[in-house]
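Quick one: structure below, then a few questions.
What you see is the complex with one protein chain gone and the rest in place.
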Amino acid sequence: MNIRARLLRWETLLLAMLVVIAGLNIAYSPFYLGVGNIVNLFQLSIEKIIVALIMTLIIICGEIDLSVASVMGLASCVTAWLFQMGWPMPWALVAALAVGGVAGLINGFWTAYVGLPSLAVTLAGLIGYRGVARILVEDRAIGGYPLWFNNLGQQPQFGPLTISIVIFLAMFAIMAVVLHRSALGRLVYVMGNNLQAARYSGVRVRRVKLLLFVASSMIAALAGLLYAARLGSVRGDMAQGFELDVITMVLLGGVSIFGGSGNLLGVGLSILVILNLRNGMGLADITGNTQTSVIGALLILSVLVPNMARMIHTRWKGRET
Amino acid sequence: MKKLLLATAAAAMLALIVPHGAKAQSAVTGGKAVDMVLLPKFLGILPFDQAHQGAEEAAKELANSKKLQYLGPTPENSVAGQIEIVTNAATQGVGAIMISNNSGDQIVPSAKAAKAKGIKVVTWDSPIPSAEGEDVFVAQVDFSETGKIMADMALSILGKDGGKFAILSASPDAANQNAWIDAMKNALKDPKYSKLELQGIVYGNDQSETSYNQALAMVDKFPGMKLIMAPTSVGIVSAAKAMQDEKLCDKIKISGLGVPSEMLAYTKNGCAPQFALWSFVDLGYLSYYTAYALATGAIKAEAGASFKAGRMGNYAITKDPTRKAGLRILMGPFSLYDINNVEAAAK
Amino acid sequence: MSWTAAQQRPGGAATAPPILEMRGIAKRFGATQALDDVSLTLRAGEIHALLGENGAGKSTLIKIMTGVYQPDRGEILLSGQPIAIGSAAEAQRHGIAAIYQEPLLFPDLNVAENIFVSHQNRGVVTNWRKMFREAEAILATLGVTLDVRSPARGLTLAAQQSVEIAKAISLNVRVLIMDEPTASLSAHEVGQLFRLVRDLRDQGVAILFVSHRMEEVFQIADSVTVFRDGRLISTRPAAEVSPQSAIADMVGREMGLFQRRAPAPKGEKLLSVQGLGRTGVFSDVSFDLHRGEVLGFAGLIGAGRTDIGLALFGIEPATAGQIVLNGKTETIRSPRQAMSLGVAYVSEDRRQLGLSLPMSISANISLPVLSRYLTRLGLIRTSQERDTAEGFRKRLSIRTPNVELPVAKLSGGNQQKVMLSKWLNTHPALLILDEPTRGIDVGAKAEVHAMIGELAAEGIGIILISSDLPEVLAMSDRVLVMREGRQMAILDGGAATSQTVMTAAMGQEFAA
Partner (left out) sequence: MKWLQRHIRPEQVRELSLLLLIVAAVLIFGSMIDGYYTSRTFNRITSSVAIITVVAVGQTLVVLTRNIDLAVGSIVGCTAYFTGAQLAAHHGMPPVVAVLIAMALGCVMGAINGALVAYGRVPSIIVTLGSLAIFRGILIDYSGARTVTTDSLPKWLLELPRLNFVTIGDLDIRAMFALAVGIVLLFQIGTSFLNVARQFYAMGSNPDAAELIGMPARRIVFSAFVLSGTLSGLAGFMFLARFGSITVEAARGMELQVVAAVVVGGVNIFGGSGTVFGAMLGAIMIGTLEQSLFRLQISEFWRDAILGLLILLAVASDAVILNRLRAIWARTDLKLVARDSASPAEAKR
C-alpha cells in the first residue's frame, strides 16, 4: 500500500479526529488528563463499548442484532429477580449469562435456521426480551447486592482500572485476534461478502451465524451484569435504547452496514473518538441534545467530508486532462 | 416597600408552618462564587424549565458570580446521561449539584463519588430513594400527602358514592410516581375512601402518544371506570384529550397532577374538573438556596438546620418521614386547581 | 456445426455506410494503457467480430461506446457527426445498446419489466397488459419461453441472457454491442440467437460481436477485428481470416484449437449413481464414473445438468436414488459432507457462488479446507496459505503480481483458475466442473483444458458440465445427455458427435 492510500484510509481519518479532539480537550479542560477522568471516560460507556466489539462481528457478517440492549436489561433483571428470590449472587449471575445464551439461541435459530431477516427477528427480540425483563421486575427497583458485586462495577481492581475496563481491553484483544487471525473471523468476512459463495465452499454458514448470535447475546448479558454492578440497582428500563449508540460506534468505525468490510482497529478508534468527544463536551458543560447533535453531525461529516474531497479531487483531475 | 411588606408577611406565615424543632435560622450570605449545576430529568419539558427560572432568580439574588449550569440529558438517555453529568461535575469539582433524580438508586454510586469529593448533592422533585449519596431532598410536597390529595380529588369528583377509577402513570420505573401511587394506595385504606375502587395501573411512559392510546384502552379494559387519575403532567393532558376526543367526558373524568396552562381547556369544559400541582419556579428557587447554603457552609446537612430562603422565607431540614433514611426540606403546599382558579394560574 | 466462415455472405459489408466510427481512442487507468490509439468502424448491416484475450481492451472500448467511460483521447462519429457519449442514457438515445457478459437484470422486477426497463419513452403509466404481451412477443421471436410475469430472480443464466437480448431488441437499436452473449447459451439457443442477429443485420443494424468461441465467430461475423494489449492488431473481412490466424493475432503466437484429449486408462469405479432424482427438478439419472475418466454432461440449459452436480455436492440434496462412492452407499446432505467424501464442485457462477471477490487469492483458495491451515489455537497460518496459493499460481499460471491481491482485480480467466485451485486444494477424488470455461479467453481456455487432462491422468474422476459442445466432445471420454430433467443417453467418446448429442438433447432417445 502506498503512502497516499494509507493516508486516505478510514483509520487514519479517525486517528486524526481523535488527535484533534484530544488536543481540544487538553486545551480547554484542566480536568481532562486526570487519571480519574480517563478512567471515568471509559467507565461511563463501558457496557456499550463491550457490546460494540461483538456487534462489529455481527455487522461484518452481514447481519444485525437490535436486541442487545434488551438482552442487557434482561440479564440484569434475571439476576436481580433471582437474587431477590434468595439465590446466591454467583448463581444468579451464571443464570443470567445462561438466559443471555438462550436469547442468542432464539435470535440465531430464527435467523440462521429458519432464514428470517435478522432485522425482523432482533426487532421482535428488542420488544420481547425487554418484555420478559419487565415481567420479572415489574415496577420495582432491586438493589442491595453483596458488596463484592457492586465493587466489581464501581471500584478499581487493577491499579486505577475497574474490572469492566480490563474485560473490555481483554475482549478487544481477543476479538481482534478472532476477527483478523482466526478461522471464525475469516468466515465472518466471507459470509458478509458473499453468503452463497461461503455456502458453496462448504462453510457451515448456519452454525457460524448461530454462534455469532449466541456470542452477541452472551456478551450483551455480561455487559448488562457489569452495568448492574456499576449502578448497584436494577430496574426494568436498564440499558434501554443502547442499541443505537452501539451501532453508531460500529458504523463510525468504518464497518459497512451491508457487511463484508471494516475492521476492529477502526471500531476501536471510533470508540475512542466518541468517548473523548462526549467527555470533552461534558467537561465543557455541553450536554443533552447539543451533545447528541454534535455526535450526529460528526457521524455524517466524517463520511461526507472525505467523499466531497474525493469528488472535488476527481473533478479537478478531470479538468487537467 | 409594599413588596417588602408582602415578603415579610409571607415569611411570617411560612415560619408558622415550619416544622417543630427549628433552630435559629442560619443566614445565607450572598456574593460567594460557587459552581452550581441544576440537573433536570431531561431537557425540553416545561416544569423543569420553570425550575430553572426559579434557580436563576435565586442565583441573581445571591449574586453568585459563577454562572448556573443547567445541564440535562436527552429523554431517551436519561439515566445514563444523568450519571454522566454527575460524574463529570465531580471531575470538575463543582460546589453543588441539584438533581431531579430520574435514575432511582442507580445514581447512588456516582452521587456518592461526587459527595466524596466534597460536592453538595441536593435532590429536588424526585429524591434518591435510599438517600445514599444525597445531602438533602427538597420535597415539593409531602409524598404521603400526595396520596391523600389524589384520593381527596377522586372523592370530590366522583361524589360521596365514589366509584371505580384507574391510574395512568408515567413509566413503571418513575420513582416519584411509584411513591405517590403507593401513598395513594395507603390512603385508600382509610374508610373515608371505602367507596373508591382502584381498578388498575397503566403506564404511558410520559409520552403523549402512548399516554393517549393507553387512556383510550383503559376505557375498554376497565368497565365502569369513572375516573382516570394521572399523577404526571404528560399523562393527564393526554388522557383529557383522549376523553374529549371520544366524547366520554360525561362518563369519565380526569384528575391528577397537571400544569394549569396545559389543563386550562379541559378544566373549563369539565373533562378535568380538578387537579393539583405545586410551583416548579419556587421549587427551583428553594433548591438553589438550599444548595448554595450547603455549599457555602451556611448550614450543614443535618436535621434541625434551618435557613432563610430569600422571598420564600424560612425552611428547616428534617428527617424525611416518607423514606427509610434521608433528610428533606418540605416546600409545599399543593395548589388545587379547578374552574375557579385555573384561568388565573394559567397565565 | 461449421468451423469456418462457410455461412458468410458473399461480398461482405465493407462498402455499406459507416454508422459508428471510433477514431484514435485512447484510455488509461492508472499505470495501465487500456486502449492505445484504437480506431474501429461499424457499418450498417454488418456483424463485426471483436476478438482478443481478456485484458486486451475489448471491454474498455465497449464501455466507451456505451458512455460508461470517457475516452482520454480520440473521437466518436455517429453517421459522420462527432458525438460525445456522456452517459448510458445518452448512448441509448443515439441508438447504441449493449448486452453484457454478466446479465444486468433487476432480480425483483418481472421479466417483462426487465425487458422494457431502459426505455426512456415508456410514457408515464405502465400498461402492464400491453407490456406482457409485447414481452411475450419479443421472447417468442427469440424462441424462448419464459413466464414474463415471474420475477427475474431465480432465472437461470441462459434465461437471464435471453432477457438481456430481448431487452436490446426491444430498443430498436442502430448499433448493438454483444459482449459474450453466447457464453451461457446452449448450442440450440445459440442457433436461435444467430438467426435473430442475422435478422437484425439484414434490417441494417450494425453489430459488434465479442466472443471467445471461435467457431461461433466464424459462423456469424462479416469482419473480424483483433485486439491485443490495448492495441488494434488487425481488421479483416472474415473470409480472409482463419481461426488459427485470428488466434495467432490474439496471443501473438501460433496456437492449436481444441485438441481431442487422449483417453486416459480407466481406473477403478469411483462413482455409481442409480435412479438419482430430486422432486420436480430431475429424475432417474444413472451413470458410472471411473477414476481418471471425464464424463461430459451435455444438454440444453435448464436440462438439469447443474442440478445433478448440486445434488452430488449436497447443496440441493437428491430426494430419490442411490449414490455409491468408492463402493459405499452415501446419502449426501451437505457440501461439508460431500467434501469429506472427496467431492468438489466448481460452480458455473463464479461471481455469485464461487468467489469472495474482495478477498485475497490465497484466502479464497484456502477457504474450503481452512481447518488445514489452523494452529492448535484456531488461528490461521497465513504463510502456509500463501505457500499453497503460490503453488497453484505456478501450477495453473495464474497471472497476478502476488497472491494477496483481491480476486476482484483479476481477469475472468484468472478468476476461474483461482476457483479451480480452490477446489483442487481439497484434493478431490470426484471433481464436478460446471461451465469451467464460460467467459474466459482462448489462452486461458486452453490452459483449463490442459489442466483437465492432467487431473484425469492423476486419477481424478471428472464430471464436465458444459454448454460449449466442441469442448465437451473434445474433453470427454463419455457424454451424458440430459433433456428436461431426464437422462437421454450416455454416448461413448467415439459415438459422441455434435450430431448425436444434439439429437439426444432435442428429445430423441438413443440406445446407449
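Every chain is named by a letter (A, B and C) in the order it is written, and numbering of its residues begins at 1.
Here is the rule we go by: contacts are C-beta pairs under 8 Å (C-beta built on N, C-alpha and C of every residue); 3 or more make two chains touch, one makes a residue touch a chain.
Please read all numbers here as calculations on a predicted model, not as lab measurements.
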Next on the checklist: Among the chains present in the display, which ones are touched by the chain that isn't there?
Outcome noted: A, B, C
Next on the checklist: If I consider the whole complex, including the chain that's not displayed, which of B:198, B:264 or B:294 touches that chain?
Outcome noted: B:264
Item to check | Of B:45, B:301 or B:345, the residue in touch with the unshown chain | outcome: B:45
Checklist entry - Which of B:81, B:133, B:147 or B:172 sits in contact with the chain that's absent? => result B:172
Item to check | Chain not shown: contacting residue from A:129, A:145 or A:172 | outcome: A:129
Next on the checklist: Going by the contact rule already stated, which one of B:118, B:200 or B:270 would touch the omitted chain in the full complex?
Outcome noted: B:200
Item to check | Absent chain, residues of subunit C that touch it | outcome: 67-68, 87-92, 104-110, 113, 117-118, 120, 122-126, 128, 143, 145-147, 149-151, 280-281, 484, 506-507
Item to check | Contact set of subunit A toward the excluded chain (per top definition) | outcome: 110, 114-117, 119-121, 123-132, 134-135, 138-139, 244, 247-248, 251-252, 256-258, 288-290, 292-293, 295-300, 303-304, 307-308, 311
Item to check | Where the unshown chain meets subunit B, residue by residue | outcome: 43-46, 48-49, 74-76, 172, 200-203, 206-209, 212-214, 216-217, 220-221, 234, 237-238, 241, 244-247, 259, 261-262, 264-266
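Here is the rule we go by: only the chains that are shown with their structure count from here on.
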Item to check | Farthest chain relative to subunit C (centres taken as mean CA coordinates) | outcome: B
Item to check | Middle chain, criterion being Cα centroid separation | outcome: A
Checklist entry - If you average the Cα atoms of subunit A and of subunit B to get two centres, how far apart are those centres in Å? => result 36
Item to check | Centre-to-centre distance between subunit C and subunit A (centres being mean Cα positions), rounded to whole Å | outcome: 44
Item to check | Interchain centroid distance [CA atoms averaged], subunit B/subunit C, Å | outcome: 76
Checklist entry - On subunit B, where are the residues touching two or more other chains? => result none
Checklist outcome for this item: Note: subunit C residues in touch with at least two other chains are none
Item to check | Residues of subunit A touching subunit C in the complex | outcome: 177, 181-184, 186-187, 189-190, 193-194, 196-204, 260-261, 321
Checklist entry - If you look only at subunit B, which of its residues touch subunit A in the complex? => result 42-44, 69, 71-74, 76-77, 79-81, 83-85, 87-88, 91-93, 103-109, 129-130, 171-173, 175, 178
Item to check | subunit A to subunit B touching residues, read off their complex | outcome: 31, 34, 36-37, 40, 44-45, 134, 138-139, 141, 143, 150, 153-154, 230-233, 235-237, 240-242, 278-279, 282-283, 285, 287-289, 292
